[in-house]
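A protein chain is absent from this complex, but the other protein chains hold their places.
Here is chain A:
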Amino acid sequence: MSKTLFDKVWDSHVVQHIENGPDVLFIDRHLVHEVTSPVAFLGLKNRGIKVLYPERTFATADHNTPTINQHLPVKDKLSANQLKALEENSKAHNIPYWGLGHEKNGIVHVIGPENGITVPGATIVCGDSHTSTHGAFGAIAFGIGTSEVEMVLSTQCIMQPKPKSMRINIDGELNRAVTPKDVALFIISKLTTSGATGYFVEYSGEVFRNMSMEGRMTVCNLSIEMGARGGMIAPDQKTFNYIQGLEYAPKGEAWNKAMAYWEQLHTDEGASFDKEISFNASEIEPMITYGTNPGMGMGIQKDIPQAEAVEGGAATYKKSLEYMAFNEGDAMIGKPIDFVFLGSCTNGRIEDFRAFASIIKGRRKADNVTAWLVPGSHRVEEAIKEEGILDILHEAGFELREPGCSACLAMNDDKIPAGKYAVSTSNRNFEGRQGPGARTLLASPLVAAAAAVTGKVTDPRELMELQEA
């Protein structure tokens, strides 16, 4: 029988199916961070049990951590307490812990792939919704709640009904300055933030085949923003090349065995999906959001839509624009901005820094802009230095911070002040997401760079033309 990629991976991980209930799903890899794990570890303690498979579990500190002076003790008491809890829990249960200062430290969804923890055909979970990132490798990866973190720690399984399946196909060639982030923001703007709820998405077609692994991670990362449980892309030679030789990737005979499994990981001809959607690459322009959910995005040259033109409640739409202090019909181009944030599990990888550098090279940071450039991990930080990108940043008046989730979620010291506008490469523009009262414009690293040097929303193509002229 023809099967989808998703079916193949899911079905091979079902320990037990419960009639008119969930599947018991075996989890290959469990990533743990400081915020969503302490109550789960407490649960284990109360039951008097240990982590069942510490070798399948990996812990890092990222959400709470400061992104400057990481060698100093963490000032925020509650954060320090949570970090200490994770360190102690990891030690007590023999889990590798890559805390602040560790060479492997970084954002959980950046370090998983970097170290070969993320592999095709695996089931991967983490108490974080952007776990969908790892789907870029053909894994089933999704975010779970703390009760489920406790389930995985204690039994390496969770219980969930199998989601429905959706395929999103995009063929054709991408326009100039259109990055994977724009592709994802485009899809979300078409589907809305609930358009894929209940589904697991497979991305297929030329556009994703041609994308780098970093780009695929950005796309899969944002699957959750259209409500999907997760998103995945069939592994190919690019995927295998990326993984081979990484520390936790299979080696020798184990590699051959894994390859035999991985090579079957594609959707069979004739396999059916519950829903199929297609777009053409030529429809996609560099994107920017203007509202308070990631579905409120549009091509950067467009004007903010009228309430009547958008699906859903006009009252909610108007509340959103009021928060942003924008009006229906406004152009986004030329709007002044205060902050630029490059980083996060969405756009904190080396390719994102290369893109940013390509625009700011030979220019100067605008005086009215505060820029926070935050690598996703120490590995990314190293690459930035090795490739000479750090020099380009410095010459243009930018500083590089230390790895972490930073201004993506306003849980550490990096918060955007109330009323200020931030062009951000992160994943959510919800009210207060980057700080109470902060106003977020989600965009690609290219759009962020163009804003950083001009101090306002600017089409990066204009600056690219000047460079090319």
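Keep in mind that, in the parts below, contacts are C-beta pairs under 8 Å (C-beta built on N, C-alpha and C of every residue); 3 or more make two chains touch, one makes a residue touch a chain; residues count from 1.
The working rule: contacts and distances are computed from a predicted model.
For the chain that is left out, the UniProt protein name among "Sugar ABC transporter permease YjfF", "3-isopropylmalate dehydratase", "Sarcosine oxidase subunit delta family protein" or "Putative thiamine transport system ATP-binding protein" is "3-isopropylmalate dehydratase". Residue A:A410 is the one among A:A307, A:A410 or A:M464 that touches the chain not shown. Interface note: of A:M151, A:V178, A:I359 or A:L373, the residue touching the hidden chain in the full complex is A:M151. Residue in contact with the omitted chain (choice from A:P54, A:G397 or A:G432): A:G432.
Residues of chain A that touch the chain left out of the display are 13, 15-16, 18-22, 24, 26, 28-29, 35-36, 38-39, 42-43, 46-47, 49, 52-53, 63-64, 76, 78-79, 81-82, 85, 119, 121-122, 127-129, 131, 143-148, 150-151, 154-161, 163, 193-194, 197-198, 224, 227, 229, 250, 257-258, 261, 293, 312-313, 315-316, 319, 409-411, 418, 428, 430-433, 436-437.
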